[in-house]
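A single protein chain has been removed from this complex, and every other one stays in its place.
Our next item is chain A:
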Amino acid sequence: MSWIDIGPVGDIPLRGARKVRTAMGCVAVFRTGENQVFAATDTCPHRGGPLSEGIVHGTGVTCPLHNWVFDLQTGQARGEDAAITTFPVQVRDGRILIDGAKLAARSAA
């Protein structure tokens, strides 16, 4: 793993999300009401809706376009045979770190 600092956790509102631009498209970084942080592809596999614009509830997010709901812990869509790719993240000393190796692996794939 190679952890990359993407910013302070306070930059994402509770129950909110922000985007991170990467070589292979945007990654959405979510912060739940309980202050957990998750990262996943920003693009809904259904019609490409930006998940970082969705409503974050519990540990899920609802796509703003057609209300597909994804579990941020697994990436699995609820009630659909679809999933988004999740990326390891951690919060250390108030900063969010994302796993660069996994991002790179995705861009190589």
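Quick note on the criterion: contacts are C-beta pairs under 8 Å (C-beta built on N, C-alpha and C of every residue); 3 or more make two chains touch, one makes a residue touch a chain; residues count from 1.
Heads up, the rule we're going with is that contacts and distances are computed from a predicted model.
Q: Given the options "Nitrite reductase", "K+/H+ antiporter subunit F", "Isoquinoline 1-oxidoreductase, beta subunit" or "Alkylation response protein AidB-like acyl-CoA dehydrogenase", say which is the protein name UniProt records for the missing chain.
A: "Nitrite reductase"
Q: So that we can see where the missing chain sits, which residues of chain A does it touch?
A: 4, 6-7, 11-16, 18-24, 26-27, 29, 32-36, 47-50, 53-60, 62, 64-65, 67, 69, 73-74, 98, 100, 103-104, 107
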